[in-house]
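Note that one protein chain of the assembly has been removed; the remaining protein chains are unaltered in position.
Labels A, B and C are assigned to the chains in the order they are written; within every chain, residues are numbered from 1.
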Amino acid sequence: MDLVLVNLIDGLVTGLLLFMLSAGLTLIFSMMGVLNFAHASFYMLGAYFAYQISVYLGFWMGLLVAPLIVGALGAGVERYGLRRVHQYGHVPELIFTFGLALLIEEVVQFIWGKDQIPYEIPGILEGAAFAIAGNTIPLYKVFMIFLSLAIFGGLLFVLTKTRVGMIIQAALSYPRTVEALGHNVPLVFMGVFGVGTALAGVAGVIAGPVLSTFPGMAVVLGSIVFVTIVIGGLGSLGGALVASLIIGWMTTFAKAYDMRMEDLLTWMGLTKPEPIWDSAWQDLWTLTSPQVADILPYLLMVLILIFRPYGLFGKRDV
Amino acid sequence: MTATTHKPQSADFAGGGVTLAGLAPWLIAVAFLLVMPFIFTSNSAITIMNQMAITIIFALSYNMLLGQGGMLSFGHAVYMGVGGFVCVHVMNWDGFFSGLPLPVLPIFGGLFGMGLALIVGSFSTRRAGTVFAMISLGVGELIAACSVIIVVFFGGEEGVSGDRTYGLPVFGIEFLQQIEVYYLIVFWLVLSALGMFLFSRTPVGRMANAVRDNPERAEFLGYSARWVRFYSFVAAGFFAGSAGGLFAINYEILTEENLNLATSGTILLVTFLGGVGFFFGPIIGAIVFTLLQTVLSLQTELWALYVGALFVATVMFFPGGLAGVIMMHVPPLVLGKLHLLVKPYIKVLVPGLVCILATAGFIEILFHARHAALGDDEMTLYWVTFSHLNPLPWIVTGGLAVGGFWLARRHAPELAEAWHEANTDRRASA
Amino acid sequence: MSAALEITNLRKSFGQAEIIRGVDLQIMPGERHAVIGPNGAGKSTLFNLITGRFPQTAGVIALHGHDLKGKAPFEINRMGLSRSFQITNIFPRMTVFENVRCSLLWSMGYRYSFWNMVARSQALTEGAEAVLEQINLQTRRDIPAGMLSYAEQRALEIGITIAGGADVIMLDEPTAGMSHSETDYIVELIREVTVGKTLVMVEHDMGVVFGLADRISVLVYGEIIASGTPEEVRGNPRVQEAYLGAALEADH
Partner (left out) sequence: MRKTTGIGLSAVMATLLAAGTASADTIKIAFIDPLSGPFASTGTNGLHQYEFAAETLVNEKGGVLDGDTFEIVAFDNKTSPKESLVQLQVAIDQGIRYVVQGNSSGVAHALTDAIEKHNRRNPDDRVLFLNYSAVDPALTNENCNFWHFRFDANADIKMDALTDVIAEQDDITKVYVIGQDYSFGKAVSSAATSFLGEKRPDIEIVGNELHPIGKVKDFTPYSRKIVSSGADAVITGNWGADMLNLGKSVIDNGFDGPIYTYYAAADGITAAFGESGKDRLRLVTEGQTNPPPNDRAAAYIEAFKAKYPDGNMSQTRITNVIEMLAKAINEAGTATDVVAVGEALEGMEHESMWGGTLYMRPEDHQLIQDVLITVHTNEGIDYDLDNSDYGQRMEHRIEMAGMDSPTTCKMRRP
């Protein structure tokens, strides 16, 4: 039972981190109708910038400044890249962000090299916060939870209580109308892209020290963020949150408990062929849940797209 | 360059019946393919050409989806990969393979690629656009992940290898040498390219274009957009699978990398670089990309950076790809005004090229200065050896880059004007 | 003689709002029928219901006596009904000739064939050329349809709609957004290409249809308030009221 609680906390951390990425991606998609393939690359840039800043000014300045730089870069990409490609349609836009992701990875390698960089947790956050039955919960994870919650609080406030937030919210549901109402949509686009990428940047800053900072970190996380917002329903912030948590918990629990295919097959009334190593079905029989934990989200996405093409909470067609 | 008055429309011109003009490019291509090994005789050149030919088939197959059918796939590699794995397993099936002529083998790959496309297509082609793209991504990831889990079929990390020479000899040829494999691949290349070209000329191929442009209208012409997509998808699966079969013959090994997202992404890059709007676009893309990959990567560690930059620039400035750029020149050619462009081109492209090369040089020096071992300041660039501690190379490359850019910028309006002029039909407007 | 298109007590609601409130309509084969009405009367909704773009809430739509309920657009098309779109809806990246040829494929029995070469079929080429001649676009044959002028695109749209040989042709505001001379040209074109076919057209502008339609139905707030020959409809006081009322409202 204690372990369940611990896993719930771990899953929450993963889920919230995913949400910080998927929230930005959802905002961008809702406004502009473009799936930003390079979103995780901005997450990576966040970690690298924060590392570079932390070398000179310490972790906290990195946390403060790196997301701003990432956001500014994101806005620049929208202004000088995406806006240009926009005229050719959505598929070229998607391809553009795909190319951008490749390019950013190369540029990061060019600047910081191909090795993992020693981006570390600040001393004040090292150590354990508390322990549950011998399982320590690191202080840094508690910090991550509170920081992400604070950011979502802020985001929620901006979206529901401010004029800009109203425009963005309206644009989520009725993008054309908002444009018709005479708002400077290109500027809003640029702003939203900047904010979305800045959020990804924040995620990178705080995830870098624990999930390690290396040129492949964007690829590792990239497609899973996509999967999250597709499962949640494109354009739905609530859906993105639910999907992030589902994925966080699903993968955590699949890894934490060794559910074996063998048990399932036996339960279905099949007999295990012996000796198993000569059987053509050996791989199926010996499958365990940790083996497949990280591909479960993809399976879930494909199933959801088949049966509910607009995702769990989406109103609009994908 | 970008300020064109005439946006190239990638219309699909369907030629008339079989004419000499329609046949000529094919005959020239075949002649070229047959002669190539006599010009480039080394085994490695042939290996590169084999690789190119396989990539061409794969890219053409991909363009059946993206260019012809408007379906953006992030998981096309799995059809090629599965076809290839099947072919390797056939190679390892002693009793059967020894009675099978090797040139027939890719058919098995094609059939299994098609079979997989049949299953996946049955649910993925219901929609185009983002739903299709996401399903292809999900299925691609799933199958790629399965490749390390299902060891029986995919062989785990080290993959599955076979030996092509155990097949039934064809006219005494056992396919021991690369050159023999080359002709086998060329045979399949011509066959597949012709097959795909003709497919685009069939009713369902034509409707694939219609569905790409406007699925709703196509439905009101009596065609279900879903089934039109489905047929294209299955056909693309066949050709991808047969490309996989050729891969199996050429490399005699299939591994996880034949299935993964990186390979699927690469073929998107190849196809888009070549140009999705024209049938021959992916062919150019495959040739250029293979050369970049093999030649450029011998020259510089940063090749992927340059390819990435090239790709992003293509998407931003030439969405029609290389083929689009080539076809932009057809209207001036038809009007007989191509010569008007020569001088402005020289004025813009030469400084532009200098700028690009100098920038690359600057980047190389910077990279060397940053990442080379201490004390190892010697480097060779454009056949010149120097030390990166010397400020001169920095100044020269930097200066050339800025100067080239400035010159190219200065002459750009001239080019734009010439371009406008070359595309204007005086007879019509007068 | 049975009706080509018969609509019985058709209803359609979007959420709370009922847009089509019990429409009955009978259109005989060979008849040119126009549905007119002021803005917001539900003309386009009615049109989209008939062509299977939206499902109806209640009622029956029958084409040659066959119920259309639950049929996908392509199935309805195969049953002999073809439609145009209010917003020009062609295949912009394909040539004019290709546009027309594509619309001939199904009716000529090619279905999902991948063993016939379209270019080798004499019948297809001739059929497409004939349609091009009908709509006067022979000279524009080989340019991408997206580069045509607006009026030409509308003409092409009509060409695509009639090419498949459907016997019931539905046109959705074919002259929307056109100048007078263009309108006259399109009306004349419609008259020529629909000889011997059943034509159902939706039109906002009454003037357009008077010379063209055999019968006119007037749709106001989701109901047919009048139906008859142009003269009958013109004289109907309720029609006058509806249009004048709408005009007055628009003035405010």
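Rule of thumb we're sticking to: a contact is a pair of C-beta atoms (placed from the backbone, for glycine too) under 8 Å apart; a residue touches a chain by one contact, two chains touch by 3 or more.
Every value quoted in this text rests on a predicted model; they were computed, and no experiment measured them.
> Identify the visible chains that the left-out chain touches across the whole complex.
Hidden chain, whole complex, touched shown chains: A, B.
> Touching the left-out chain: which of B:M71, B:L116, B:L246 or B:I284?
If we include the chain that is not displayed, B:I284 is the one touching it.
> Using the touch definition up top, pick the residue from B:N92, B:T165, B:S387 or B:T424 that touches the left-out chain.
If we include the chain that is not displayed, B:T165 is the one touching it.
> Can you name the residues of chain A that touch the chain not displayed here?
3, 6-7, 10, 13-14, 109, 113-118, 128, 131, 133-136, 138, 210-212, 214-216, 220-221, 224, 251-253, 255-256, 258, 288, 290-295
> In the full complex, which bits of chain B touch the chain not displayed? Write them out.
Touching the missing chain: residues 28-29, 32, 36, 39-40, 42-45, 47-49, 51-52, 145, 148-149, 156-159, 161, 163, 165, 176-178, 247, 251-253, 255-258, 280, 283-284, 287-288, 291, 294-295, 297-299, 301, 303-304, 326, 373-376.
We take it that only the chains that are shown with their structure count from here on.
> Taking the mean of the C-alpha atoms as each chain's centre, how many Å separate chain B from chain C?
Roughly 43 Å separates the two chain centres.
> Could you list which residues of chain A touch at least two other chains?
As it turns out, chain A has no residue touching two or more other chains.
> So in the complex, the part of chain B that touches chain A is made up of which residues?
66, 70, 72, 123, 126-127, 129-131, 133-135, 137-139, 141-142, 145, 149-152, 261, 265, 268-269, 272, 302, 304-305, 307-309, 311-312, 315-316, 319, 363, 367, 370-371
> Using the touch definition up top, name the residues of chain A that touch chain B in the complex.
Answer in residue numbers: 35, 81, 84-85, 88, 90-92, 94-96, 98-100, 102-103, 105-107, 109-111, 113, 223, 226-227, 230, 234, 280-284, 287, 291-292, 294-295, 298-299, 301-302, 305-306, 309, 317-318.
> Going by the contact rule at the top, pick out the chain C residues touching chain B in the complex.
So the residues of chain C touching chain B come out as 51, 72-74, 77-78, 82-83, 85, 89-95, 98, 101-103, 105-107, 110-120, 142-144, 146-147, 160-161, 164.
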